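First the structure, then my questions, so here it is.
Yeah, one chain of the complex is gone here, protein chain that is, but the others are all in their spots.
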Amino acid sequence: MTTPAGRYSRQELFKPIGPTGQKEIRNKSAIIVGVGALGTNTSELLTRAGVGKLILIDRDYVEMSNLQRQHLFTEEDARKKWPKAEAAKEKLALINKEVDITAIVAQADAPLLENVIDGADLLIDGTDNFETRFIMNDLAQKYRIPYLFGSCLGSFGMAFSIMPDVTPCLQCLIKKIPLQGQTCDTVGIIAPAVQMVTAHQGAEALKILSGNVAAVNQAYVSFDLWENNYLSLKTDALKESGCRSCGEEPAYPFLDPAHEMKVAVLCGRDTVQIRPADQRDFPLEKMVRQWRSAGYEVGGNPFLVSVRKGGARAVFFRDGRALIHGTSNPDTARKIYHSLVG
Amino acid sequence: MTTPAGRYSRQELFKPIGPTGQKEIRNKSAIIVGVGALGTNTSELLTRAGVGKLILIDRDYVEMSNLQRQHLFTEEDARKKWPKAEAAKEKLALINKEVDITAIVAQADAPLLENVIDGADLLIDGTDNFETRFIMNDLAQKYRIPYLFGSCLGSFGMAFSIMPDVTPCLQCLIKKIPLQGQTCDTVGIIAPAVQMVTAHQGAEALKILSGNVAAVNQAYVSFDLWENNYLSLKTDALKESGCRSCGEEPAYPFLDPAHEMKVAVLCGRDTVQIRPADQRDFPLEKMVRQWRSAGYEVGGNPFLVSVRKGGARAVFFRDGRALIHGTSNPDTARKIYHSLVG
Amino acid sequence: MNKVLLFAQLKENAGKSFIEINAAGKTVGELRAYLEKKASLGSLDGIMIAVNEEFAKDEKVIGEHDEIALIPPVSGG
Partner (left out) sequence: MNKVLLFAQLKENAGKSFIEINAAGKTVGELRAYLEKKASLGSLDGIMIAVNEEFAKDEKVIGEHDEIALIPPVSGG
C-alpha cells in the first residue's frame, strides 16, 4: 500500500467511503435544480468530491446582490450578467476538470426535468420556490431517485432526504404551500444559514452516491443559527399511504401540465401574466405587510395591489394572479413573482 | 425608502443586522489563522459579507489533495504550488474588491500574531493543530478579542465561541491536548463536516461583527454528520477562576517562548528536528496504529519509529521529539509533523 | 405548561422565539385552531407541527410538558 497522496485521498481515508466508495461516487450523476445560494454550494462540494456527472439547471443570471451568499460567482459575472448555470460551470471546470458538467439555462419545468432525468442518481434542491420543489418531489417518486430537499430564509433553514419507499415525501409533509410573502428579497438571508443547509445536503449526497444509504438521515433537520437552536424531527407519523405523490396509487399531480403555473406574455404590452395553478386564497394583506417592511413601494386599491421592484412593476389580484409590467420575458417575470411571493 | 437592490441588501434585510449592522461589519477587521479547509470557507464568507479588513495567515501551499475540501483553490493553484494565503487573496479580490485583504505566508507563531493583532476585532480558527490554537486562545484573552474555535475530522466537528470574560477559554475546556494520531492525513475528512463548522463560525462572526454580541452561542457545538447527531453542550461548569489563560491572574503561558515547539534545521543533513514544548508521554503505539491503518510505510525499533510521507521520512522518539528527513525547510517539517500527530 | 417554539415569520409575528401555553389534552388540530385565534400568529396553513421532536398529525393528543415546535417551510434557496 502506498502513501495516500491522491486528489481524493482524504475522502478515501474516511472509512465509510474508502477507495470503493470513491469509485462509486465517480460513476454517479446528480441533477442540481437552481444554481443560487444552495446550488452553487452543493455543486462546488460535489465537484470537489469527484462526482462523475453534474447537471446544473437555472434560468437566472448573476447580479451584485447574489454575491453576498452565492459561491463561485465573481463581480465580473455580475457585471456581465452571466447566466448562473454557465458561470458556475466555468468556475467548476477550473476546480476539477474530471467532472462532466452540463449547464442548462432554462426554467426547470416538468418536461425539461423528465428529459434529463434518465440515468441520474440524485436530485438536489437549490430552487427558491415550492412550485419547482413539488415537481422534483414527484419526479423523485416516479423515477425512484432520492431527492435532497433544502431551503432557507434569514438565519433559519431546513433539510430533509426524501427516499422513495422509505421516508414520507414533500407532499406528505407539506399539504399546502404556506404563502407568507417571506422570501430572501423581503426578509433577507445570511450565508451561514445557506452553508448549514448545504452541509446537510452534501453529507447526504456523499452517503447516497458512495453506496452508504443506510447512513442517510431520516430526520427532518430544522435550525435557526441566530437563535442557536437545532431540531432533528422524526417524520414517520406523516407518511401517507394515500399520498398522490408517494402513496399506493400515485398520480404525480405536479407533472400534469394542468397543475403548472401559467405564464403568458401579453403581446405589445411589455407585460407578462402569471396565474398560479392553485386558485386558493391568496393572503394579499400579509404580503403587503412584508413588502412594505422590506422597503418596496406598494400602492393599490381594494381590488389589486401594485409593487415596484427594480425596473418592473407587479400587480397582484386577490386570486394570486399577477401582471408583471416592464418585461416581456417569461423567466424574468417568474423570477420577480417568486422573489415577492415565495 | 428605495427598493433594496444593493450588494449587501439581503443581509441588510435580515432584521438583526439591518443597514446599521452592515455598516458595523464594514468597519471591522478579522484575522483568520490557517487558510485550509476551514479558513478558505470563513474567508470567502466574510469577504462576501463585506467585512472591512481580513488578514489571512498560512505557511502552506496548495496541493491536489486539498482541492477535495478547500474552497477558492483551483487545479492551477495546486500545479503552481501557490501559497494558500496568496491563492485565497487572489480569488477573494475577484469576489469583492471592497475588502482589504492581507496575505501572510508564514508560521502563525505568537510574535507574528502579536504583531498584527492591533485593531483586530475577531480571531478565527482555521488551523490544523492545538499548538497554534492555544496561542490564539491566549491572545484572545490578552487582547480581549473573541476567538472562534473550530475543528473537524472525518464527519465529526465542533465549534465554540470563546468570549473573554464571558465563556470559559480553550484552556479551561481542554486541559491536555489529546494526542491520538488522528488527523485529516490519517483518518480523512469530508467537506460537509468542514462546512458545518464554518456555518457556525460564520454565523458567530456575523453576530459579533454586526454588534449582536447578545446573540452569540454560548454552547459548545459538536456534531457527527455521518451519525446524524448534533449536540449543544453547556460549558459554564468548566470556567476556571484559576485558569492561567483567562483566570484572575493570567500568565498567557502559550505566548511564552519557552512554551514554543522548537524547530531546528540540522545543518548539512537535509533534516529538521522538532521538539514539542510539552515533554509529556507521547502515545507512540497509538500513533503507529493510525499511521499503519492509513497506509503509511512504518518501520523502527524499540526506541524509535520511522514513517514515510511523500518524499520525506519522519523519525519519532518516545518523548515526542521528531527528525524530519528529506527537507531543510522548517515549515515543511512542521507541516509533516502536524499532519501525522495532530 | 407547554413550550411552543416559533420560527421565521411566526417568531416575527409573536415578537419572541417561543410562547408558553397549556395545551395538554388538546389535539394538534385543536392547538392549531387555538393558536390562530388567540396567539396572533396569523394563519397556520401549511405550518408543520412537531411534538417532542416528532412531526404529528392533527389527531395526536398533546401531553403535559410536551414541547411543541411550529415549523414553517420557507421557500428560499
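Residue numbering begins at 1 within each chain, and the chains themselves are lettered A, B and C in the order written.
Everything that follows uses one rule, which is that a residue touches a chain if its C-beta (ideal position, glycine included) is under 8 Å from a C-beta of that chain, and two chains touch if they have at least 3 such contacts.
Fair warning: this is a prediction, and the values are worked out from it, not measured in the lab.
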Inquiry  = By the document's own contact criterion, which visible chains does the hidden chain reach in the full complex?
reply    = B
Query = Which of these touches the unseen chain: B:Y8, B:Y147, B:Y220 or B:Y252?
reply = B:Y220
Note = Contact with the hidden chain, among B:M64, B:I174 or B:V263, goes to B:I174
Request  = Can you work out which residue in B:L45, B:M158, B:M261 or B:L284 touches the chain that's missing from view?
outcome  = B:M158
Key: Residue among B:G21, B:G34, B:G50 or B:P83 that touches the chain left out of view   = B:G34
Ask   = Touching the missing chain, which residues of chain B?
value = 34, 36-39, 125-130, 150-154, 156-158, 173-180, 182-184, 187, 189, 220, 222, 224, 227, 229, 231-238, 283, 286, 338, 342
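Here is the rule we use: only the chains that are shown with their structure count from here on.
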Task = Calculate how many whole Å lie between the centre of chain B and the centre of chain C, each centre taken as the average of the chain's C-alpha atoms.
result = 40
Ask   = When the C-alpha atoms of chain A and chain B are each averaged to a single point, how far apart are the two points in Å?
value = 32
Ask   = Roughly how far is chain A from chain C, going centre to centre by Cα mean, in whole Å?
value = 26
Message = Give me the residue numbers in chain C that touch at least two other chains, ranges are fine.
response = 12
Contacts with two or more other chains, residues of chain B listed in rising order = 15
